[in-house]
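Up next is chain A:
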Amino acid sequence: MTFRAKLIFSTAVLALAAGTARADDDSVEVLHWWTAGGEAAALNVLKEDLEAQGIGWQDMPVAGGGGAEAMTVLRARVTSGDAPTAVQMLGFDILDWANQGALANLNDLAEQEAWDEVIPAAIQEFAKVDGKWVAAPVNVHSTNWVWANKSVLDAHGIAVPANWEELTAAVEALSAAGVTPIAHGGQPWQDATVFEAVLLSTGGSDFYKAAMIDLDPEALGSETMGEVFKRMDFIRAHVDENFSGRDWNLATAMVINGEAGFQMMGDWAKGEFLRAGQVPGQDFLCFRFPGTADKVTFNADQFAMFDQGGTVSPQQAALAQAVLSPKFQSAFNVVKGSVPARTDVSDADFDDCAKQGMKDVAAAAASGDLMGSLAHGYGAPASVKNAIFDVVTAHFNGEFDSESAVDELVDAVAIAQ
Partner candidate 1 sequence: MGFLEINNATKSYGAMEVLHQVDIQVEEGEFLVLVGPSGCGKSTLLNMIAGLEEITSGEISIKGQVMNGVHPSKRNIAMVFQSYALYPNMSVGQNISFGLEMHGVPKAQREAAMGEVAKLLQIEQLLDRKPGQLSGGQRQRVAMGRALVRDPDVFLFDEPLSNLDAKLRVDMRTEIKKLHQKLGTTIVYVTHDQIEALTLSTRIAVMNGGYVQQLGTPKEIYDSPANLFVASFMGSPSMNLIPVTIRIEGEAVYGDTRSGDGQPLALRFANPSEALRAYDGKPVTLGVRPEALTDPDGADRSSNHVQIFETMAEVTEPAGSDTFVGCSIGEAACIARMRADVEVRAGSVARFALNMEKAVPFDPKSEMRIW
Partner candidate 2 sequence: MAQPQTAPDARTRLQTLIPKLVLSPSVAAMVVFVYGFILFTVYVSFTDSRILPFVDAKGARSYDLIGLSNYAKLFKLSHWEIAITNLAVFATLYILICCAIGLLLAIFLDQKIRGEGLLRPIYLYPMALSFIVTGTAWKWFLDPGIGLENTMHLWGWTSFSFDWIKNRDYALYCLVIAAVWQSSGFVMAMFLAGLRGIDNEILKAAQMDGASNWQLYRRIIIPQLRPAFLSAFVILSHLAIKSYDLVIALTGGGPGRATELPATFMYSYTFSRNQMGIGAASAVIMLMTVAAIIVPYLYAELREKR
């Protein structure tokens, strides 16, 4: 009897204790998927900044699937009528949620802080919906980078390739020398990251915009697209046999260890090199994918601000303001490997690769060559994006040849729209 009584009692206590912990009003709740050591530490800068203003930070990290898991959680939270204050979000997800009427209007703050002038127009397209600021951009990642092991390249007398032909020559040279030329991780988003770089290199900015952003069936079904898939065949032929399912950082490790020559990956790969104690320019090289020198496909992390009952709460405003403060933009991006979303941040604290990146982004923004990355949700809506992933990945894994890949691509995009 006593045992049972204890059982009931402790259950009741636990159930009651469970009921408490809810966000209080003086805090912001932030849903994000930055959980790895470096980036989470970087985010802590933001947290401390807010705490200095007396605003609490309710952390809600949900990692997995490049934010896919977080988006699921977000849906559950919004459905339950308990949306977080701010949510890390990419590209079309922001537009979708804005169209659902779920996001707050930050225009007053944006005006006061003159966001219109300091944020590149291409990014504004995803932070401003119907003339209303709904999200605070944190950073700009460029996805069309190539990372190379300098000593491997030097050993085989290979210079940084400037175009596709030079790249193929370099790759074939490495291949002949028995070195894996390209380190790659066979996950759909990685396949697509390479694909869009190849596409941009092959067809140029206008073709990229037509195919990946406007989803023009003509562009999608063009001969150029056939050529893109042929080039993907070439890359597929020069990755090692175990690429399938590999995490990107393991591929990076192959370059670091000199097992492979190149990796085509966004600027976050830099962190791996730095962590391994390597120095840009000395141990490893970073350069734009051959043929995309003055162009940038970007992926920008933003904090979408969820509507809190019709108004922007002071805490929310403070968060948005802090995100876009030059101090945070610099501090965060130095750690993260990306470049600030603001174009007016000093590059003093950044390394060479990042300095190059900042210049590139600014130049591309000016010339109209700053384009959303399809692989990271800045090209097309999620349904289309994933449909393209399906085709690219299926082709890369040999499910069909490059000609049928073109047809499949046109069909898949049509169905998904």
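Here is how the candidates were picked: all candidates are chains of the complex that A comes from, given by their letters.
Here, contacts are C-beta pairs under 8 Å (C-beta built on N, C-alpha and C of every residue); 3 or more make two chains touch, one makes a residue touch a chain; residues count from 1.
Only a predicted model underlies this, so the values are computations on that prediction, with no experimental measurement involved.
A.B. asks: Using the definition of touch given at the top, pick which of 1 or 2 touches chain A in this complex.
C.D. replies: Candidate in contact with chain A: 2, the rest do not touch it.
A.B. asks: Which bits of chain A are touching candidate 2 when the two form their complex?
C.D. replies: 65, 68, 71-72, 75, 78-79, 83, 96-97, 100-102, 186-188, 240-246, 307, 381-383, 386-387, 390, 393-394, 396-399, 415-416
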